[in-house]
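One protein chain is absent from this view; the other protein chains keep their places.
Let's turn to chain A:
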Amino acid sequence: MWGCVRPSKLKTGLAALLICGAAAAGARAESASARPPAPMPPARVVSINLCTDQLALMLAAPGQLVSVSKLSHDPDSSSMAEAAQAYPTNGSGAEEAYLLAPDLVLAGTFTAPATVDMLRTLGIRVEQFAPANALADVPARLRQMGAALGREAEAEAMIRAFESDLAVLSRTPARRPRAALYYVNSYTVGDRTLAGDILRAGGFANVAAEAGLSRGGTLALEQLILLDPEVIIEGRDYPGQSRAEDVLHHPALRALTGARVAGTLTDRDWICGTPKVLSAVRKMRDLRLSLEAGE
């Protein structure tokens, strides 16, 4: 056990903590650039981001992952809420994460910089993961997580399975039906997003591109109707009500004769670039096949 515990952890409570921690962090930054051969895999890993939670849940060795973020337990946000139930949660703050005495903290690149800086100052290694904007980002994130956890072999196996499954699911169809993804507050997404890529892999053409949107943006209800997509795929409602969601119930969406509202793509399907997105791709493909069968 001693071998895996870093010396900086013993300094907890010392007045010199901050200074020593900073020095330790600096030293580690140097050694990281020098790439030492096969470092010990981290033994206590704390994840403070919904997406790193899921990647870690898939790849961590038994006992390696200590805590996941609160959102992971929420079935509306997390596609692995059930698996996450076995782990205690944290509120993604530096204080909580530090008190768990981790030797690796997993965070997103959009995690509050103050949190990440604080943890690094305290001498804890923080590995940050960028959000996925395309299906092609999924293997990269898996590889990064595998390297961070010292589970490279497992990661490579998962990447191979992901790529072969994706190749089967996303065979180019004879004709791509024109579809729109429509979310709360009239939000839609274009091709250069994970959700847009899922739609494309499922065999649809995204009408957001016709409206000049390649990433995300608002598409007024009027514009959506005039684009006249064949399918409108809705972002599913959250519990409770809000005025922002009213647009998903607008009668105009059902009044178009050429279009139909079919299928949903829930937020948890596309927030995180994990192999779980394959189930969303499959859902989109099944939707397309059922539409073609109905025609």
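Following the convention adopted for this analysis, a residue touches a chain if its C-beta (ideal position, glycine included) is under 8 Å from a C-beta of that chain, and two chains touch if they have at least 3 such contacts; residues count from 1.
In this section, contacts and distances are computed from a predicted model.
Of "Iron ABC transporter permease", "Ger(X)C family spore germination protein", "PepSY domain-containing protein" or "Glucose-6-phosphate 1-dehydrogenase", only "Iron ABC transporter permease" is the UniProt protein name of the chain excluded from the display.
Across the entire complex, the residue among A:Val184, A:Leu199, A:Cys272 or A:Leu291 in touch with the chain not shown is A:Val184. Summary of contacts with the chain left out: across A:Ala61, A:Ala81 or A:Leu221, the touching residue is A:Leu221.
Only one of the listed residues, A:Pro62, A:Pro113 or A:Pro251, touches the absent chain: A:Pro251. By the touch criterion stated above, the residues of chain A touching the omitted chain are 184-186, 218, 220-223, 225-228, 238-247, 250-252, 255-258.
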